[in-house]
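Working notes for the structure below.
One protein chain omitted, others in place.
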Amino acid sequence: MRTIILKTASAYLLPVLLLFSVFILLRGHYLPGGGFVGGLMASIAFVLHAFANGLSNTKTLIRFHPGFLMPVGLALAFLSGMAPLMFDLPFMTGLWYPEAIPVIGSLGSALFFDIGVYLVVIGVTLTIIFTIADTI
Amino acid sequence: MEIVLAIMIGILYAAGIYMILRRSLVKLILGIIILGNGANLLIFLLGRITKGSPPIIPGDLKVFEAAYADPIPQALILTAIVISFGLQSFAIILIKRAYKVVKTDDLDEMNAIDQDS
Amino acid sequence: MTQQLVLYPLLLQLFLSIILMFSWKRISWQRVISILGGILNLGVSIWLFAYIWENGTQTIQAGNWEAPFGITFVADTLAVTLVLLTSISGVAVSAFSASSIIPARLKFGYFPIFHFLLLGLIGAFLTGDIFNLYVWFEIIIISSFVLITLGGEKAQLEGAVKYFTLNILASMIFLTAIAVLYGLTGSLNMADLSIKVAAIENRGLVEITAILFLVAFGIKAAVFPLYFWLPASYHTPPSAVSAIFGGLLTKVGVYALIRVFTLIFVGDVFMQDTILVMAILTLISGGLGALIQTNLRKVFSYLIICHIGYMIIGLGMYTEVAIAGTIFYLIHDIVVKTNLFMVGGLIYRIKGTNNIKSLGGLYAEYPRLSLLIAIPLFSLVGIPPLSGFWPKLSLLNAGFNDQNWWAMGAILFASLITLVIIAKVWSNVVWKDKVELPKRINFRYFENLNKTRKIQLVAPIVFLSLISLYIGFGAEHVQQLSTRVAGELMDNQQYIDAVFKTGQNLKP
Amino acid sequence: MLIAILLGFLFSLLLVFTGKFFKGKPGIISAAIPLVLFGYFLQFIPEISAGGTIVHSYSWVPSFGVNLDFTLDGLSLLFSLMITGIGFLVFVYTAAYLKNHKYLDRFYGYLSMFMAAMLGLVLSDNLITLFVFWELTSISSFFLIGFNNSNPESRKSAITALAITGLGGLSLLAGALVLGSVGGSYSIDELMNSSGEIAASPYYILIAILIFGAAFTKSAQFPFHFWLPGAMKAPTPVSTYLHSATMVKAGIYLLMRMTPVLGNQEFWNSTLIIVGSITMVYAAIHTLFRTDLKGILAYSTISALGILVFLIGQGTEAALLAAAVFIVVHALYKATLFLVTGIIDHQTLSRDVTILRGLRKVMLPVAIAGFLAAISSAGIPPTIGFLGKELTYESTLALVGTPLLWIALILITKILLLHAGFVAGISPFIGQLPERFEKTKKPGILLWGPPIILSVAGIVFGVFPGIIEGSLIKPVVAAMGQDAGDQHLQLWHGFNTVLWLSVATIVIGTVLYFTIKPSQKLVKMVTRVEYISPESIISGFWSLFNKFSSLWTRIFQNGYLRNYVSTILVFLIGLTGYVLYNTANFSMDFSTLSEITVYEIVVVTILLIAVFFVVFTRSRLAAVASMGVMGLAICLIFVFYSAPDLAMTQFSIDTLTVILFVLVLYRLPRYLKLSDYKTRIRDGVLALSFGSIITILILEVLAQPVNMEISEYYAQNAYLLAHGKNVVNVILVDFRGSDTFMEISVLAIAAIGVFGLLKLRLKKTDQR
Amino acid sequence: MTLFDFIYYFVLPILSISIILIFIRFIKGPNMVDRVIALDLIVTVGIGFISAYSILYNQPAFLDVAMILALIAFLGTVAFTYYIQQKNK
Amino acid sequence: MITEIIVGILAFLGTLFVLFAAVGMIRMPDTYLRISVTTKAATLGIGLLLLAAAIHSYEIAITAKVLVIILFILLTAPVSAHLIGRTSYFSGVKLWKHSVMDDLEGKYNSSTEVLSSGEEEEKNKMED
């Protein structure tokens, strides 16, 4: 859509929304949120940007195909699920760093898993929407 | 309230089914979405409902002190919602592609393959 | 280390899928990864099978949360048998795909999705948690959607719409059933459910839940009167896809029926009778359908339905002999049906069509290949002592012990129909003189393929044929396995003990 | 013995890989196999005739009680010798008959496979094993009948034969299973010992019927006989070997084998007598109406099989002896006649008896063989045929009840068979050689040798019946549990009724031969009544069955998705409704329910109206927007009942779905076709019934006690063990992390699918 | 009258009435844009609902939902307007 | 207690403004007026309600978060209004019959998506 008002707004909303998304991702273990909703927020940010600025602009912004995030996210989740196997614990067993980390709280494999979820969701949503928009 | 919700869920199921039985592919998918929502709410209701106490351990506590809503149905529904989203988005694209190839969204005109026997 | 073994096939498939996604456009890598991974997976599955055979049912608690709180994976003999068969079919179809799937499809994620499908199947067999089973089912469904539509041809899409809708409907019913089960018991662990459901006093409610499961899984298993999606769609995707579908997809529904009705809803006469009637009608209906088809793959599709009846009928009779027959048939059918659709694909590669009327001349052109094809075809018929014969023997025995003349009649009827159909197929495809068809331009005819590609097409068929020959001639081994599985299923306390680690037969 | 049986299979397997070698002249080497086997079985004659049996047992599938138990007694020895002996001759004959044939190797493969299967069949002591080989004979017969696979008729006959014998096979399987269950074993030897119990069991009739089903189909008894004339499409060696000498006798073998187990019962005997007599007369009459040599021979074979069944049905010592002799008789003369016919066909390219004349001039040895076979067939002394016929009359005369009828029937049959034998074995050779056959090439010794050997054997055995009496025939009777010790095979019995019957047969038959000549006119006569023949009745039934299949399939698989959905739902509603109706008890404790508030009611109402709007609006976009409202309402419901995570997810997903719809929809036209009023009512009723069942189900479940054991475990351990306070999230990433992993995999797969669906465009050439 | 009662007997009912009124507009249309406005407004009132509800049960966790609603509702509107505009092209 | 009263007042005002918006939604005679009404009243109302919730929680963390939400609403509400407004106009939604002027008429070319300012035409007129 050719509207500078939306375009301008989206330019400012994009970082804010992305910030939100990270926020929602990280605190999911303590409050409502988590990788899934966080990922959706991030993708919504980019989708909004695409609506306002056109898909090609958003694509140059991201620089790589969002689909690439899917295997990356899955691999991250996979590794966090596999890590316990090194300690002869079952798949997906939570490993926790003994001390609390500022901001995030307890650092554990679950967080990496959630980040994996986050990345996959972004990858998926953007792949779907960009593909549709591409082939309209 | 449970009774009201039970009736509502029944209606959601009915509406979903009714939509699936229509001729339009778009309606079909809307029906599937409605049905999915009905199923999610069903899980929710059958896991028993609790007002105003989300399953989040409050403040500095380490375990719950007061009543809390059953978190399991919530987790299940979350999973189900996300999965449905995956399926739905695929289905929606299917409409698009089907329309392009078959040139219709009328399901009654998509029966060539069953009948060439 | 060995305790982790239970999940190795699953993790390996997951790993393969991810790796394959990373090698998105590099289809030659994908071919190699898929085949080598498949072989590796076969090795792991054999290892797992041998381990379970030696040591009995093993479980692993994902996340290290004790049952029934976490998700339990249970490797009993049935599960590992099916995992093994999945790996066998999987590796065969991998190789077959490498040659028969056109590069255009490979470039759009065929192999990652294919391995996701295998992942879903293996997960469904191993999981001991009913909701987790739902999730695996969804993996299977979505992968199969993608595979069935990949290429987006008209027929594919029309088939996919039906396939999609009816499978989603099944999923919804499944989900509804899980909700009810959770509402009744507050549990999702199947072993736990087994205990808790038995304790529910309102049996009517349990029965309704059972019906929901029956319909949900019945749709997936393609049982009468729930099978419609299958004939509408199975013949539309590429043969390699049909092969894995034909071999394994309906079987996972059968598996779920077996699991649920031997573990959770046990001893309900009304349900058993219902299953029995459905099975009989499935045998008849599938047979009648197959009789009148003119497309090779449609014939096979209806035969899938027909033969699902054999598996379900054993469940309906619910005796150890009957269940053993079901299991034996399951084992036989996975191998043979996979092979059959690959055969269909091979014929398509040779001739450029699957329409029976246009086929022919195979005997003159490819006599040895024709004989090779005879193995799955006549195994399917159950010409003794080929593999299809033995389970029927079990089922007929069980039917007689039950004085169930209808069941026996349906089994014999379906056998005869299958015999006639396969004879017709053989006559038209192999014997009949070549029908001169216009050469399709740029079509990759079998004769024009290079040697590697030819081997990739034929070797899987040889491999599966050898296995089905083994199932037939080595029926004693398979029967021992089936009997053991049936024993485990009939005595679900073993399963429960394994999950809660309360039994004595478990090694640490 | 196992090796003896497997030899044929191994050889055919070998041919798959070395076929080229056997395609040409070396093909005749194959004949070594039946020859060796013939020798192998000959060596057992002394032991068997001394009353012994040879048993070999190999374990195979003990779980099913299926073992490779082989027993060689008089009955199986006779059959084994026929199988290998005639087999040898046929193998030799084939080398010449199919000389230079492109697929000679295949032919030998099938033939030796068949021979092995047949040996297995007659040697098996285990019923299931017997069935296994039984089916293998059907399958190899299928391949042999369809050997000329370019010919559609030949393919069709192969399928018909397979279908009929397959039907019989299943009957045998069922019979074997029931018999095994009733008798407690699959071992025929053991079953013989419990024949009393079997006869007394309520399943006796069933068992007998099932065994009959097998035997009658295999041995071409009325009304299942018609596959046999059809099977004449096979090359003549096949007709000789399978369809006269061996395979069709498998049914006879089965009946004989089962006689000690099931025989000597009213039902058994009378059924066999009736079916046998109908078959023999019916088929014998049919021979009059054929001009094709093989057709005549086929019907005369059926007739002969009928005689055998008739004899077995009589069940007396004399009858069984007659049967045993007649088996040998028939094998010798019918095989000869077939071979002779084959030679004629091979050399003259014709099998039409109305034009074949004077061939003795070009193939004298063949003529001799034909003549000898014909007189044996006619029962003219001193052939063995005469012995067979005499014994038949003798045992029939001894029948209690109405022997006159049976004598009349058998007499008619014999007369007609004589006629047929003369037509096939004599008429082509006598008279003037027509011009067209003058240049006929002489057949080689490989062709005429075998029929000469067989026909001469018929004379030799007739003149010196002692050769086979003690060594082959009597052990057969003994194997069936009878002692034929006081009977002797001899040509001359003195002047008695039997002799007069024989004389009558020969005289009337010969007269008939000179009065009724096969002609097209006769053939046409029979085609006029063809529509009431069992074949056309069964094929009519078959096409009706096909129509029914189409109808049935079209009713269910009608191409309309909504009908599929409806069917499934009707099924589901029917079952659940039935159970609900029988078991529902509404015992809700209203005090445990939460109170109803205004805002909840409002949200629910809005949700429902939004849903109705989705259902009834004609604008797609409005429907989608209404889905948005619905999503929000659900989101609020989740908030009201303490599920913030759900609320968030629900709303974000809904918005995304709406966006997807929006992106996709605007290319689509408006909803065009509405279903008619009736359909909508029907669907509405269906949908509402389903909804009601769900509602009732919910209320029922809510009335049940709650179990929070697992939730409590999560609540207790979420922070302490899993370091999280949002229990839902802890469940998602930890307690049930595997679910979540798969859930994101689902998403990834869907995305790949969408990508492929939209971006992948197949080239025209890649499409189907 | 406690704050609870006030929210319970005044705020939530009024919000309910508002939402119904807006919903009536949604149903009535007459244009698609009216529906879009109504939808947007319904979501906005939904945020109000959640705020009030979080006061009622003293559960600030619900405000996170309000936040998500605020963030995402905007996107819905953008999408719809995009759609209508494309359709009119 | 004082907090409770403040919360009550804020909630009261917020609710009221929401109600105004809702009534406006029903009563206003054309789409543009409805947009106008809702953007303002609803935004204010929701802002007040959110604020009430924030104060009620009595936690600085939550208050801060609520302020961010309000900021976000203030940021997006007018953009939404603008989007819907222009879309309405360009898709042919008519103004209320008592409207006094329409400067936008005929300025939009839907195929090129160009909205003319009318300045060129005036320039052209003056040059003429």
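All chains are identified by letter, namely A, B, C, D, E and F, in their written order; residue positions are counted from 1 within each chain.
Basically, a contact is a pair of C-beta atoms (placed from the backbone, for glycine too) under 8 Å apart; a residue touches a chain by one contact, two chains touch by 3 or more.
Operating definition for what follows: contacts and distances are computed from a predicted model.
Trainee: The chain that is not shown, which UniProt protein name from "Branched-chain amino acid ABC transporter ATPase", "Hydrogenase formation protein HypD", "Multisubunit sodium/proton antiporter, MrpE subunit" or "Phosphoribosylformylglycinamidine synthase subunit PurQ" does it carry?
Mentor: The correct option from "Branched-chain amino acid ABC transporter ATPase", "Hydrogenase formation protein HypD", "Multisubunit sodium/proton antiporter, MrpE subunit" or "Phosphoribosylformylglycinamidine synthase subunit PurQ" is "Multisubunit sodium/proton antiporter, MrpE subunit", the UniProt name of the unshown chain.
Trainee: Could you list, sorted by label, every displayed chain in contact with the chain left out?
Mentor: Hidden chain contacts in the full assembly come out as A, F.
Trainee: Give me the chain F residues in contact with the hidden chain, please.
Mentor: So the residues of chain F touching the unseen chain are 16-17, 20, 23-24, 27-30, 32-33, 35-37, 39-41, 43-44, 59-62, 64-65, 67-68, 74-75, 77-79, 81-82, 85-86, 89, 95-96, 98-104, 107, 113-119.
Trainee: Tell me, which residues in chain A touch the chain that this view leaves out?
Mentor: 2-5, 7-9, 11, 14-16, 18-20, 22-23, 27, 60-62, 102-103
Everything that follows uses one rule, which is that only the chains that are shown with their structure count from here on.
Trainee: Can you give the shortest number of steps from chain A to chain D, where adjacent chains in the path must touch?
Mentor: So the least number of steps between the two chains is 1.
Trainee: Among the chains, which one keeps its Cα centre farthest from the Cα centre of chain B?
Mentor: D
Trainee: Pick the chain whose C-alpha centre of mass, unweighted, sits closest to the average of all protein C-alpha coordinates shown.
Mentor: Answer by centroid distance: C.
Trainee: Taking each chain's centre as the mean of its CA atoms, how far is chain C from chain D in angstrom?
Mentor: One centre to the other, that is 26 Å.
Trainee: What's the distance between the Cα centroids of chain B and chain E, rounded to whole Å?
Mentor: Their C-alpha centroids are separated by 22 Å.
Trainee: Would you give the residues of chain E that are in contact with at least 2 other chains, written as numbers and ranges?
Mentor: 15, 17, 19, 32, 36, 53, 59, 61-62, 64-65, 67-68, 71-72, 74-75, 78-79, 81-82, 84-85, 87 - these are the residues of chain E that touch more than one other chain.
Trainee: List, in ascending order, every residue of chain C touching at least 2 other chains.
Mentor: In chain C, the residues touching two or more other chains are 14, 17, 21, 62-63, 131, 135, 138, 142, 145-146, 149, 152-153, 155, 161-162, 165, 169, 176, 180, 183, 186, 188, 231-232, 292.
Trainee: Residue numbers of chain B touching chain A in their complex, please.
Mentor: Contact set of chain B toward chain A: 54, 56, 78, 82, 86, 89, 93, 96.
Trainee: Can you tell me which positions in chain A touch chain E when the two form their complex?
Mentor: Interface residues on the chain A side: 1, 6, 17, 20, 24, 31-33, 37, 41, 44, 47-48, 51-52.
Trainee: If we count contacts the way the header does, which residues on chain C are in touch with chain A in the complex?
Mentor: 1, 3-4, 7, 11, 14-15, 17-18, 21-22, 24, 60-64
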